[in-house]
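These notes concern the structure reproduced below.
All protein chains but one are shown in place.
All chains are identified by letter, namely A, B, C, D and E, in their written order; residue positions are counted from 1 within each chain.
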Amino acid sequence: MEIVTVNRHAHFNAAHRLYNPDWDDERNEAVFGKCFNPKYHGHNYEMIVSVTGPVDPETGYVLDMKWLKDLIAERVEDYLDHKNLNEEVPEFAELNPTVENIVILIWKRLKPALNPEFKLKVTLFETPRNFAEYNGS
Amino acid sequence: MEIVTVNRHAHFNAAHRLYNPDWDDERNEAVFGKCFNPKYHGHNYEMIVSVTGPVDPETGYVLDMKWLKDLIAERVEDYLDHKNLNEEVPEFAELNPTVENIVILIWKRLKPALNPEFKLKVTLFETPRNFAEYNGS
Amino acid sequence: MEIVTVNRHAHFNAAHRLYNPDWDDERNEAVFGKCFNPKYHGHNYEMIVSVTGPVDPETGYVLDMKWLKDLIAERVEDYLDHKNLNEEVPEFAELNPTVENIVILIWKRLKPALNPEFKLKVTLFETPRNFAEYNGS
Amino acid sequence: MEIVTVNRHAHFNAAHRLYNPDWDDERNEAVFGKCFNPKYHGHNYEMIVSVTGPVDPETGYVLDMKWLKDLIAERVEDYLDHKNLNEEVPEFAELNPTVENIVILIWKRLKPALNPEFKLKVTLFETPRNFAEYNGS
Amino acid sequence: MEIVTVNRHAHFNAAHRLYNPDWDDERNEAVFGKCFNPKYHGHNYEMIVSVTGPVDPETGYVLDMKWLKDLIAERVEDYLDHKNLNEEVPEFAELNPTVENIVILIWKRLKPALNPEFKLKVTLFETPRNFAEYNGS
Partner (left out) sequence: MEIVTVNRHAHFNAAHRLYNPDWDDERNEAVFGKCFNPKYHGHNYEMIVSVTGPVDPETGYVLDMKWLKDLIAERVEDYLDHKNLNEEVPEFAELNPTVENIVILIWKRLKPALNPEFKLKVTLFETPRNFAEYNGS
């Protein structure tokens, strides 16, 4: 059976700031620059969810993309959209909401809902010029 | 002399929320939905600055795009990038930072620096799917 | 009051073919080429709906973009998405579904729902390389 | 010798519908939704053909991209462009023309024409929001 | 009869440098910066050709986009593609090949071939971040 990767775009908007609570302001400013602003800034996060698996001969689908779209809405968009990541997303109470840590969080929220034989990769654009990818490895 | 429009892309990231302080929470929620979230959300604002004027026969330029790039950096990006629009931008202390009001603010900050014979239009993308244009009229 | 143009992206997928029923096959083939294929071909139509009007000082909106999104879904997407334009859209029973005629149809379906003081322009991409604009003039 | 991947964009427009002829209408409708419409809908398919191989020291090319462009035109675009995939493409007489099955077909039509030492991957966008990748594994 | 604007993308690649032969090197360097490099640099020029006119009721076309595509190939792409604009394009022997002057040249090469009742606008991207528009006014 052929193995194909199917990909679905999705997006959410959120506010965040970057800092390490164990550091003083001077070190935070040196490392995180303008992203340290205590009053927050924000992004349009655009993401691509990529699922790799065999093509079902009955449907011609790896999986139903409408089902995947709804899963992303429920598990990712409802959880992150129009939120303050630092203050309103429990995982980021103590973890810095960098694009790296957000893409890992999204992967962890989607993976358990998928057939275990599927591979999952998530690509997350923080801006059109900066993005991160995570595949669970 | 030929009249040409030259256009320059720029961008900034910011946090904001939408609400009318004269309304109660219920009405604000009905009108602004998730954008009313008191803890803010944010966007990557992408903009196009369009200047229309005659082509200078000595240079072949309407204006020096490097000068325009620096002007946008100084008058717009430094003023809005990585900011909380409601809390840190004086104009939005009492004015709702919708994409319409932000595009007008940007136009007003750029126009006085340009040769008065030039026309100016600003296009501001709040997301890749929503954007606004203002030309001073 | 400032006049701003707000723009909203939307999209639909459809099948169509191009021909003039008053012409013979030879002339249709000469004029419409591969688009004359009687078994249809199709496109992802991407559109931008642009509304120009004064900014409401109470909301900072020209209009509520959520309302505009729902209007486009109801008046355009539900009417055209996943359809055979020639066979399933009454206006195209006798009218050729070129990108020009489709963009005019979309404009006519949206205009009556808007405040008459607003100007409306619709941009319709038939492919990323070919697109048409109509503003009612 | 260094191994590089070279990539070439191409595109075609086609009509299709999705269904399994062994199922009744109710089940087809439940699984394929609007894509089951018997009168067809269509897409602008955009694709990226990716070939991985050693760089020829005489030319600095993995392969001649003009040759690859012509190969794609002859083996893929002429075969699929402005076609009804279900009715006019023999492989889809009994196979559902999902983006997964189309990307596999394209890969199979290109692979035999390439030097066997080259790896081939095809990425096929059914819409700007949904796409599939196949590399022969 | 409805008036519609139809738009077609096209592109060419070229080398150029910017300078005013009446100025000394110091002044040219001050005004044109890195673009003054006597050994040239280059761009992928992407353009949009926009034609506004009435929709022909027999075809549903403003004009045949295949004809427009061929016109652009013959009048613009063959003339500018893979050329050194300063050395190989007669108009730029003494005229600075800025994006402003190139967009005017393209407009002048296309306009006489069009029905005089049509309006023509050309948009020329020198980079994805800098572009110019000319409509003959």
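Points worth noting:
We adopt the following convention: contacts are C-beta pairs under 8 Å (C-beta built on N, C-alpha and C of every residue); 3 or more make two chains touch, one makes a residue touch a chain.
For clarity, every value in this text was computed on a predicted model and none was experimentally measured.
Touched by the hidden chain within the whole complex are the displayed chains A, D, E. Considering A:Leu18, A:Val55, A:Val76 or A:Val89, the position touching the chain not shown turns out to be A:Leu18 (whole complex). Contact with the chain not shown here comes from a single listed residue; of D:Val62, D:Val76 or D:Val89, that residue is D:Val62.
Within the complete assembly, residues 2-9, 55, 58-62, 64-66 of chain D touch the chain that is not shown. Hidden from this view is one chain, which touches chain E at 11, 13-16, 34-35, 37, 39-44, 46, 81-84, 87-88, 127-128. On the side of chain A, the interface with the absent chain consists of residues 18, 20, 22, 31-33, 95-101, 103-104, 128-134, 137, using the contact rule stated above.
As a convention for this text, only the chains that are shown with their structure count from here on.
Identification of common neighbours of chain B and chain C yields E. Computed from the mean C-alpha positions, the centre of chain A lies at a distance of 41 Å from the centre of chain E. Among the residues of chain D, those in touch with two or more other chains are 128.
Across the assembly, chains come into contact as A-B, A-D, B-C, B-E, C-D, C-E.
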